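Structure first, then comments.
What you see is the complex with one protein chain gone and the rest in place.
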Amino acid sequence: MARMLRSVLHNAFSKPATRPFPEAPRAAFEKARGLVTFDCTDCRFCGACALKCPTGAIRVVREERKILFEPFKCIVCGACLEACRFGSVQMGPERRKPVYEKPVEVYTKPEADKPATPQDRNE
Amino acid sequence: MSEGTSVPFGPQHPVLPEPIQLRISLEDENVVQALPALGYVHRGIEKAGELNDFQQNVFLVERVCGICSSIHALAYCLAVEAVLGLEAPKRASYLRVVWMELHRIHSHLLYLGLLAEAFGFESLFMEFWRVRERVMDLLEMTAGNRVIISVCTIGGVRRDIDAEQARAIREELPKLRDEARRLVDSLLSDYTVRQRTVGKGTIPAALALELGAVGPTLRGSGVAQDMRMAGYAAYGELEFRPVTFPDGDTYSRTAVRAEEVFQSIDLVLAALDNLPEGDLKVGFKGRPEGAALARVEAPRGELIYMVVGNGTKNLERMRVRVPTYANIPALLTVLPGCEFADVPVVTLSIDPCISCTER
Amino acid sequence: MNLIQKARMKSPWILHFNAGSCNGCDIEILSCLTPVYDIERFGAVNVGNPKHADVLLVTGPVNRRNERVLRNLYDQMLDPKIVVAVGTCASSGGVFQNCYNCMGGVDKVIPVDVYVPGCAAKPETIIEGLILGLEKLAKMPSKPKKGAQPAEART
Amino acid sequence: MSVLGEVSGIARIEDAPLESLLDALRAYRQRQARFITASCLDRGDRFEILYLFDEDLRTVAVRTLLPKGAKLPSATGVYLCAFLVENELQDLFGIEVEGLHIDYSGKFLVTDTFDAPPLLKQTACELQLPKENPS
Amino acid sequence: MSTPEIAIRLFAAVLLAPIAGMLLVGLDRRISARLQGRVGPPVTQPFYDLVKLLAKQGDTTSRFQTACLALYLASNVVSLAMVFLGQDLLVMLFVVAFGAVAYIVGGFSAKSPYSQLGTQREMLQLLTYEPLLIFLAVGIYLRTGSFLAADVLRLERPLLPELPVFALTLVVVYCIKLRKSPFDIAASAHHGHQEVVRGPLSEVAGPSLALVELAHWYELPLLLSIAALLWATPLWAGVLLGLACLLASIVVDNVAARLTWSWMLRFGWAVAVPASIANLLYLYATRGGGS
Partner (left out) sequence: MRDLLIPILVLSPMAGGALALILRGRAARSALVALSAAALVFAAVALASNGLMRYTPGPLTTIDWNRVVLAADVVLLGWFLALAWTRRHPGAFSLALLQAVGFAFLEIRYGERLRVTQGFVVDWLAIAMVLLVSILGSAIALYAIPYMDEHERHHPGVPSRQPRFFALILVFLGAMNGLALSNNLYWTYLFWEITTLCCVLLIAHDGTAEAVASSNRALWMNLVGGCAFLAAILMLAHAQPIGEAMAIDRLVGGPTPYLVPVALLCLAGFTKSAQLPFQGWLLGAMVAPTPVSALLHSSTMVKAGVYLVIRCAPAMQDTGLTNVVALAGAFTFVATAMVAISQRNAKRVLAYSTISNLGLIIACAGLNTAMAVSAAVMLLLFHAVSKALLFLAAGAIEQRIGSREIERMEGLVLRMPWTTALTVLGVLTMLLPPFGVLVSKWAALESAAREPAAMVLFVLGSAFTVLFWVRWIGRLMAVEPGREPEMTEQMPALFRWTMGSVAALAVLLSLLVTQVMQRFVAPVVASYLQVGSEGFRATVADLESRIGSFPVLGLALSLLIAVALAVILASGRRAPTVPYLCGEPPAEGAELAPLGPGDRPAPVRVSGTYLERFFAEERHAAWMTVGGVLLTAAMLGVAAL
């Protein structure tokens, strides 16, 4: 008990280990696996990503030339990233945020004048 | 006249991190019988392993258990590699050791914290988990994720540890060792902890062997058995001796895990020191045909994967035998005779992982 | 914001239930309690008893045996209450899509208020999810519904 | 389909007919081999069951072939700890195990919501997809 | 005591003391958190907990248990008022025991396994701390010649130097009453990680649980004022002594594991009770002072 006493007293008189979250979030690790997004600029809609996805989070609708991505099925494993030969799948270190309703993200080939943004659609 | 007491312990119970039900019969708070009801986490992974593409299975088996996830992946990969006749590159083997041992550190610190929690030593729980965050950061830094690090793949590893990261690990681990040493000393010498652990749930070595106990549970009974001695990955080239404690009680099992934290730290540092240059993975063609069995040492004991391939992309059979599975009979044997208050402590002393057990 | 809403925001008592998860999210929920994340800062306590809890944190894809347990726990919680599905499996079944014993997400069994992504969900995300859920919890009616009583009437 | 030939990682596989299975297991028990587990494969008209043992870090196995519909004698009399895996065989393969020490009668890991034992080869996965949300 | 003075004291006991108690409960959690290297909840946390519980819809336990818990709360209020009014300490302790009995009977009345198991342990806790408190009262009597709290306040010198053991047994009582390790065997203080869940409170929820939380707000000032009796002049020193006991129990909570009820019984009856008796015998032997 004496050793533990030393520990707790040490804690009492030093700064708490608690990180100030959410007030001052820590920067994500550079190589963290976080947000999966698609950039369809060079996408051929070949479906390799969907085939490799172990959870079926990605659906490629070849005829309509769009990718349906359900981020709340995604386990951020990066298999799609490794499968894609065209660099159309990106993974950033940021965390995805919690939501009230599960979205389905729809990615299409960007028109020349339209930026490549996902359109959210509720299922 | 006395009808005794029979209470359900679980599936949802504050001291149980995972759903399992122990049906406990008591006489004045002394356990006379404990019968488990499993199946609350059974998902059917062995079947899914037959339905999935064998390469996707890596991601599946990592999620058999989140605490020893990378070791599941390693065992699976080793088994499939054996079927395919592959050998992972040297660097990959060493990196595997690094990650496996980091994982073991996190798992053991987690266990030590949970055990402290089981006998209501909240501050010690907090301390262990605070120290554990250091490992979690190392894992996130190197593998990109905290818990499910997803580094193994068939034929090697998916990520590298660069010089910068290696330096960070080398800096961090000694700090961790100091803090953990201080905590482990307080844990193992504490009067109240000894009151709750010494002589509780004693499994003599002969009984442990007879009931098929593995890992720290077996080593806590004084049997020096550790699958890493078989020398998979790069363990054959690194020096280590299994940690054993002789008494077979909760205290011994705890002490084994506590000391293994330091052993693992040494192994990580040694692996980093000897890290050879080279490829991260070997490519392969073809589909698995034939059968292989891989046995590795997970934090909780020996983990066994057997895969049977039939030449298609789907496996014929994927069999998983996890350490907790082997330790449950020993647990059930020693629970009767304990006090009710000891049930969580003794149960935790085998560091049960139910999601492993039920797959 | 009235007093009751503020109190609800500041006193979330948590029940954590592992509905067949791989433990990944569960240990991250536990991490939230520990010094580095310390959700007791927000008044959150892991009570472990459905009768005391306001927030149900569920992990895992829900298997067939603990489906009844999950429903029972949910029923035992007093209104107002929210359910937070933590992790990909709890949200949608995740990697266990081919597993015969899985229900494929918490929302197949009980209504879910907040989905927290991640495999495993990181402690920061869990905290964000909890806070998001509390905003919903605070606005829930304080009196049991009698006919149509507007939820926001009290603000 | 034929039985497994060589299994990489298993040093020796000894075949034992069903009748002398328990004797074979007893021999291992006498040699103080540590029981690891049993593993079952669905081979169409029969099951191929491997009993795995550890002998100083080496894996050895006893194999028996069980025709479908036949009863499997329980190993719990020899190795008590086999009760877990035998209950699992009952659950997942529908094998009836005779003389089981602690018998969960087919509800060890699963509740009875399946039409057929899930690990049989012919059992398609789609059969067991989740029910719709009842509420 | 004049009527206005009685009114003022009653007001202090019934309305002011619980506010102090609330802050102390909050402080207790905060200090525990700091000892564990965390930030911890705000000091006003118990207030929010209470409001939230009161706003819960409905109650899950039986009417009988709710009534028992209300009696538990009432007994805490009354016993605190008795101290403030300078009443008989023995009677005050009986009233405290009344509350404990109500709490236990309430716990037993819920036929739910953990409520039952926890309440059995609660009962053993009562068996452990009750004699310690009565011995304390007797010790005070032996030096003051009176069981009246009012007479203790009139003393010119502190009692503690002659009743040192009781400060220690009081820490034990604090640990038991405040559900702290190593004695949190029936229900843990804040975190529910206990093999008997929340013991007697396992079935109590919503407004009924709020009664219990409120009762704790009275319990802490009560325990504090018992400690203060050991150093009644000047009174602030007594309050400090009480706070020191509280702090000691928090520290003990954080450096000890939870032990078992059999250990507690053995400790209580083989160490704490004999120690109390030894102190009492010393007081008998050196009779004098107030008699």
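Order of writing sets the labels: A, B, C, D and E. Residues in every chain begin at 1.
The rule is simple: a contact is a pair of C-beta atoms (placed from the backbone, for glycine too) under 8 Å apart; a residue touches a chain by one contact, two chains touch by 3 or more.
Keep in mind it's a predicted model, so treat the numbers as computed, not measured.
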Among the chains presented, those that the missing one touches: B, C, D, E
Of E:Val43, E:Val91, E:Leu160 or E:Ala237, the one touching the omitted chain in the full complex: E:Val91
Chain not shown: contacting residue from B:Gly4, B:Pro246 or B:Pro336: B:Gly4
Residue numbers in chain E that touch the chain omitted from display: 57-68, 70-71, 74-75, 78, 82, 87-91, 94-95, 97-98, 101, 104-105, 107-117, 119-120, 123, 126-127, 130-131, 134-135, 138, 141-142, 145-148, 197, 202-203, 205-208, 211, 265, 273, 277, 280-281, 284, 291
Positions on chain D contacted by the hidden chain, ascending: 103-105, 107-108, 111-112
Interface with the unshown chain - residue positions in chain C: 17, 49-51, 65-66, 68-73, 75-76, 78-79, 144
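Note that in this section only the chains that are shown with their structure count from here on.
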Set of chains whose contacts include both chain D and chain C: B
Common touching chains of chain D and chain A: B, C
Most distant chain from chain A by Cα centroid: E
Selected interface, A-E versus A-C, where C-beta contact pairs are more numerous: A-C
Whole-Å gap between the CA centroids of chain D and chain E: 58
Chain centre separation in whole Å, for chain B relative to chain A (CA means): 28
Chain B and chain D, separation of their C-alpha mean positions in angstrom: 24
Sites on chain B at which at least two other chains make contact: 13-15, 39, 42, 44, 47-48, 51-52, 59-60, 63, 123-124, 126-127, 130, 133, 145, 148, 190, 192
Residues of chain E engaged with two or more neighbouring chains: 33, 35-39, 191-193, 197, 254-256
Pairs of chains satisfying the touch condition: A-B, A-C, A-E, B-C, B-D, B-E, C-D, C-E
Chain B-facing residues of chain A, complex: 1, 3-4, 7-8, 17, 29, 31-33, 52, 54, 75-79, 82, 93
Touching residues on chain D, where the partner in the complex is chain B: 4-10, 32, 34-37, 39, 41, 52, 54, 57, 59, 79-81, 83-85, 92, 102, 107-111, 118-119, 125, 128
In the complex, chain E residues that touch chain B: 32, 35-38, 113-114, 117, 120, 181-182, 184-185, 188, 191-197, 253-263
